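Can you keep this structure in mind? I'll have questions shortly.
Of the protein chains in this complex, one is absent; all others appear in place.
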Amino acid sequence: MSIALATHDLVKNFGGLRATDHVSLTIHTGARHALIGPNGAGKTTLINLLTGVLTPSQGNITLEGENITRLSQHARVQRGLVRTFQINQLFADMSPLQSLCLAVSERNQQGRDWWRVAGSDKAHVDEAEEILTRFGLRDVMMQQTRFLPYGKQRLLEIALAIACKPRVLLLDEPAAGVPEEERHEIIDILAALPKDVTVVLIEHDMDLVFSFADRISVMVNGALLTEGGVDEIARDPQVRAVYLGESGHE
Amino acid sequence: MAPSAHQMMLDQARWRWSESLFWLSSLAVLFVFPSKALLFSQIAIMGLFALSLDLILGYGGIVSLGHAAFFGVGAYAAGLMAKHGMGDPLLGLGVAAFVAAVIGWLTSFLLLRGSDLTRLMVTLGIALMLFELANRMAPITGGADGLQGMMVGPVLGLFSFDLFGKTAYLYALTVLFLLFLLARKIVHSTFGLSLRAVKGNALRAGAIGISVSGRLVAIYTLSAAFAGIAGALSAQTTQLVSLDVLDFHRSADVMLVLVIGGVGWLYGGIIGAIMFTLMQDWLAGITPQYWEFWIGLVLVCLVLVGHDRIKTGVQSMVARLGGKGGAA
Amino acid sequence: MLTILFDGIAYGMLLFVLACGLSVTMGLMNFINLSHGVFSMAGGYITAFLINRLGVPFLLCLPLAFLFSAALGMVLERTLYRRLYARSHLDQVLFTIGIVFMAVAAVDYVIGSQQQTVKLPEILKGRIDIFGGSIGLYRVFIIALCGCLAVTIQMLLVKTRFGSQLRAAVDDPRVARGMGINVNTVFAITFAVGSGLAGLGGALGTDILGMDPTFPIKFMIYFLIVVTVGGTSGITGAFFASLILGIADVGGKYYVPQIGAFIIYALMLVVLIIRPQGLFSRSKGK
Partner (left out) sequence: MSNHTFSKRVWLAAPVLAGLGLLAPQLAQPASAQETVKIGMILPMTGPSSSTGRQQEAAAKLFIQQNGAKVAGKTIELIIKDDTGAPDVTKRLAQELIVNDKVSVLLGFGLTPLALSVAPLATQAKVPQIVTAAATAMITEQSPFIVRTSFTLPQASVPMAEWSLKNNIKKVVTLVTDYGPGLDAEKWFSETMTKGGGTVVENLRVPLRNPDFAPFLQRVKDASPDAVFVFVPSGFGAAFMKQFVERGFDKAGIKLIATGDVTDDDLLQEIGDAALGVVNTHHYSASHNSPENKVFVEAFRKANNNMRPNFMAVGAYDGMQLIYKALEKTKGNTDGEGLIAAMKGMSWTSVRGPVSIDPDTRDIVQNIYVRKVEKVGTELYNQEFSTIEAVKDPFKAAKK
């Protein structure tokens, strides 16, 4: 099995605080890999390092063998490393259709086209429309994003990432804040992701993690605590201690 | 039948009848009020200047309090050309656009980091330094006395600038219209869409593969070129350039003009220029000494009442008059 | 050269008192207020009026200028500025510029456009020689007074209950309300004190900087430079920024008069390019 994404001895300091502590992580191609850990364990910082929002203080990151540690955010996206955000990061003043069209056009290297009207490439619009249909957003695709209900916005968050045709997809708590009755839409979407796309899932919801992931890494205090198969982790006393501790004040 | 998504995307850039009306009436005013041609050409130039600011503020999200830097650079470029025997107006515009764009490109890199306030001050600082520089280089720029001895040739070799300002207005209006079309083309393109994305959410824009800094540099450079052309127009139609073109109050005025008219839509700057300049001219005619007070009062009221509410007011008024007819 | 250093410090201190109120409203309350100079002008004019017309001694005028401007700030905050806190930065710019225009024209109309002057008491005139340099007594007075003020303000912000209430209100108004802090009052008092300080600065500065109806426009740029270079961490940044700018400006004009005016702008650009958040910013700024 080939390696999709790997970090080697990754460190990130904020002033005196060490948010990421010598993390070495290997994710195989096509994996459904979950990253769990209590609040403040450094999961989101790790994602920010992987996607280039932050620059590591030390260590390196490779994507399919290529060292991407110093690459800009958008260069990583163009290489197929795409993420979603824990808190929705959408284009509030644009419609879902516009957002999706833009993402598709950017993927096709046409974002700098300053002459033709946006959406004049029919293939791109069709693809955007197809994704919107798949995510159940077809009906609201002309509305302004800021007025969409939260559940729809959460779907759009994922749809935007999908439009970038990821090879490695980092999902930061995709179901966060979504009411119970709408969760299934998201779970269905995740389940339907193509098998050759590598998925890294950061999640608190253990049901979702156990139903989706085939491998789990546990983070505590910025460092990797342990890693293993689903059953292995479920039985791990260390993990249970961390989580029982956490659930104690939740 | 519901329109296809493709059609809906294209519809957003459709030319509307009200736009034709707007441009036709802007041409017609010259014949209705020929004595006001000078004022109109000043409005057209201010409109172009505000349009250029809108490109970075309304579409790029960069707050600038130093946009006069490019206006001034363009004015001096065109003025110096005309002074040294190259008085062809279009050549002057081209050179002004180029020089302003180069300076815009060079300084854009200073604006990629920092908050609104930081950008405000960096742009302000650049403009102030250019002002001092122009003041210092008196042998070239004429310093505080202004540039003397400009000889501007006729437009296209055919239409020379007259005392009544007719040529000036038609020339300025044509340039404004063409550049407006270009700007319109750009903001409705994929590039324009990506700018909206960058302005709306730079973090996410990066996450869908947009090079945020690349886009900002591009639009800032373009905006500088537009402002440079506005400056060149001003230099050519008034046949004078003085330090005033780089002054702080010019940056502040254009910001006011744009905000009054509405940020983030291309007509905003032009309409702001119309309202601001007419209001200023009118008030200054009534009370040459204290018109600033009334402008101030208008600004304060505008903010307190809210520009949106004024828009809605006009809208509901028109709707009541015309029934539901015009609303599409 | 010691004299130049002292002149620079005095100038910087003056800038600090003028601008520190702004660095609180703008830096902490995130309210872009271009009309700050109006309160300085109020302070300067009331001082000139009190001295020249009513013969009030200069030293008594200073607290009166503070109170007058503070009262003016309080009234305007309650009636007008308060509505602007939640609005966009552009609205704030538009509104406060409008206020400046109105104030400039109104003062011009009521009082006239000539420079105002104040008569300093005899004890503040003249010069003393220290360490081989000769320093104007008035500037010594300014340095001493403004230095004390800076320490006092810092103490008020850091040590008192009001200071912590302000910081809480700034960090998250909703949470602060939940904790029983009267956020409106806190903001109003802060605004009033900031305006009062501006008024005091105007009163002190009339003799050195000159005072006429265009004062709010002329000095707006300097205030903004102090605030941005200082950063938004509170008044420490503004203090050091003022000092640095004052010394650099005076020193620059003395040693290299040819490029005098560039120095202050160049300095600002360099600082902002290296540290976009200003010299002193809260390490994890928003």
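Chains: A, B and C, in written order; residue numbering restarts at 1 for each.
Basically, a residue touches a chain if its C-beta (ideal position, glycine included) is under 8 Å from a C-beta of that chain, and two chains touch if they have at least 3 such contacts.
The shown structure was predicted, so the numbers you read here are calculated from the model rather than taken from an experiment.
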Which of C:Tyr81, C:Phe95, C:Phe191 or C:Phe219 touches the chain that is not shown?
C:Phe219
Write down which of C:Gly136, C:Pro216 or C:Pro276 is the residue touching the left-out chain.
C:Gly136
Of the residues B:Ala13, B:Leu39, B:Leu112 or B:Leu133, which one touches the chain left out of the display?
B:Leu39
Footprint left on chain C by the chain that the document does not show
1, 3-4, 7, 11, 105, 108, 112-117, 119, 125-127, 134, 136, 138, 207-210, 212-214, 218-219, 222, 249-254, 257, 260-261
If you put the missing chain back, which residues of chain B would it touch?
16, 18-19, 21-22, 25-26, 29, 33, 35-36, 38-39, 42, 132, 135, 143-146, 148, 163-165, 234, 238-240, 242-245, 247, 262, 265, 267, 271, 274-275, 278-279, 282, 284-285, 288-292, 311-312, 314-315, 318, 326-328
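We adopt the following convention: only the chains that are shown with their structure count from here on.
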Chain with Cα centroid nearest the overall Cα mean is chain B
Report, in whole Å, the distance between the mean C-alpha point of chain A and the mean C-alpha point of chain C.
48
Approximately how many whole Å separate the CA-defined centres of chain B and chain C?
33
Could you list the positions in chain C whose residues touch two or more of the other chains?
none
Okay, in this complex, where on chain B does chain A touch?
4-6, 8-10, 12-13, 185-186, 188-194, 196-197, 200-201, 203-212, 215, 218
Mind pulling up the chain C residues that touch chain B in the complex?
26, 32, 80, 83-84, 87, 89-91, 93-95, 97-106, 108-109, 217, 221, 224-225, 227-228, 232, 258-259, 261-262, 265-266, 268-269, 272-273, 276-278, 285
Note: in the complex, chain A contacts chain B through residues 51-53, 72-74, 77-78, 82-83, 85, 89-94, 97-99, 101-103, 105-107, 110-120, 122, 125-126, 128-129, 132, 141-142, 160-161, 163-164
